[in-house]
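Only one structure is covered here, and it is reproduced in the block below.
A single protein chain has been removed from this complex, and every other one stays in its place.
== subunit A ==
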Amino acid sequence: MMTKMVLNKDSMRIEREQDVVPFRNRVREFAVKIGMGIVNQTKLITAASELVRNMLKYAGGGAVLIEAISQGRETGIRLTFEDKGPGIGDIALAMKDGYSSGKSLGIGLPGTKRLVNEFDIKSKTGEGTTVSIVKWKNG
């Protein structure tokens, strides 16, 4: 597999619900800059919005790294959400359609995964969760 090169990056702290909209706008700026089309932009930002809300709800916030990346001829956006919350005990269960421990619609993680090209989640109970997604410009 080809390695991913980072072209440009920025990080943001997410602590309150008011941080969600500026964060989405920042992701949009990154996506527009690499020339991502409107449908892929919308999918990426919706996925970002779902993940950032999860982070606020379950972990009380965290940090997000926004990166413009390239791999071979492809360019894309990678977002990494890192929190120090309670962690997810059973990731396989959390990724199942229709499952939710919170008051959301239960489409959070699996729905979000469908919107992006790469989805990676790591979690340790009591230590936190890291979710990383990639949306390619032409993905």
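Definition applied: contacts are C-beta pairs under 8 Å (C-beta built on N, C-alpha and C of every residue); 3 or more make two chains touch, one makes a residue touch a chain; residues count from 1.
Convention: contacts and distances are computed from a predicted model.
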Fill in the blank from the handout: Out of "RsbT antagonist RsbS", "Cell division protein FtsW (Lipid II flippase)", "ABC transporter ATP-binding protein" or "Sodium/proline symporter", the chain not pictured bears the UniProt name "RsbT antagonist RsbS"
Handout entry: Sole residue of A:Lys43, A:Arg78 or A:Lys137 that reaches the chain not shown, by the stated touch rule
Key = A:Lys43
Problem - subunit A residues that touch the omitted chain in the full complex - result: 17-18, 20-21, 24, 28, 38-39, 41-43, 45-46, 49-50, 53, 97, 104-105, 107-108, 110-112, 114-115
